[in-house]
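Data first, discussion second: the structure below is written as structure tokens.
Just one protein chain is left out here, and the rest sit where they should.
Presenting chain A:
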Amino acid sequence: MNMKLNLGAVLALGLTCTTAFAQEMRAPEGPIEFTVGSAAGGTPDVIMRTIAQIMNEEGIVENPIVIQNRSGAGHSNAYNHVLGLPGDENTLLTLASPVFTTPIVQGTPSVIDQITPIAGFVQSELMLLTTPTSEWTGIQDMVAAAQANPGAVRVAGGASGGNDHIATGLVEKAAGITLTYIPHESGGAARATFLGGNVELHFATLAEGMEQIAAGTAKPLGLLSAARRTEAGVADIPTLQEQGVDVVYTQFWGVGGPPQMDPALAAWWADKFRQATETQTWKDGLAANMQLGNFYALDEAKTYFAAEQDTFRAVLTQIGLAK
């Protein structure tokens, strides 16, 4: 089984490499399924529904697109479904961090090495929040507290091995401290724990974080980005890097095809995703949600995903979750 899948991956890899230059394109026929590994309402779900709507409504893609939530088990229901359809022309897999991390945690073959990379098209920067009554004014105060009392500073986050956990691991490593990570079944549950004043730290996307800050329910300690944002209000928030904790970590989402997908088809999809992300509706959505729209297609996406996978593996190994 594993052998066969790996062979497929090599094959798919070979095919994409040879035809990437030609950029020959071919449209799929019939209805399309966007397989999403999160339940309806999760961020990957919202992203895919938004882009599918744009594709259909603005006439970019004529084929009807159905969002299929195959949630549960760290997106493995979704990716196993797509991995089981080699060469299929009507199914795409939504790529979110669990697609990368679940195989690492479970010790199963990498998914990203098997699927056909199509595009990475949206990213969310993160910020580290603390409680509004906290005495800390910057990340170094938190680092000092964690150094004085290892493990006493607590982080409420989503599932074990997920984005928040990775970000926690990166901060721990960069600052040389030990934090206590408390996993929750969902990001919402983690936020409730944080807002209830039960823990000191919480990671949030910029849009979520700014809402909390505006409502006076959280205080920022810094962005996990390489540079500050330029919007008024957000521009005052320093990055962790400029405060001496060298962490840059951005959440990202993308899309891939089943193993051995026809390269002409993958190129067609990459082009369609590019068109959809160039629409005003999409750009407005990015601005409203303070997301980034860096676009990586086909081979670029492959390199980008591979680099992210390396980061995930390194951090998961460091926090002792990798198998």
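We take it that a residue touches a chain if its C-beta (ideal position, glycine included) is under 8 Å from a C-beta of that chain, and two chains touch if they have at least 3 such contacts; residues count from 1.
Throughout what follows, contacts and distances are computed from a predicted model.
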Missing subunit (named according to UniProt) among the choices "Carbon monoxide dehydrogenase small chain", "Corrinoid protein", "Quinol oxidase subunit 1" or "Tripartite tricarboxylate transporter permease": "Tripartite tricarboxylate transporter permease"
Given A:207, A:226 or A:306, the one touching the chain that is not displayed: A:207
From A:40, A:226 or A:306, residue that would touch the chain that is not displayed: A:40
Which residue of A:50, A:63 or A:275 touches the chain not shown here: A:50
Residues in chain A touching the chain absent from view: 39-42, 45-46, 49-50, 52-53, 57, 67-70, 72-74, 76-77, 105-106, 151-152, 154, 159-161, 180, 182-186, 188-189, 191-193, 195-199, 207-208, 211-212, 214-215, 217, 285, 288-289, 321
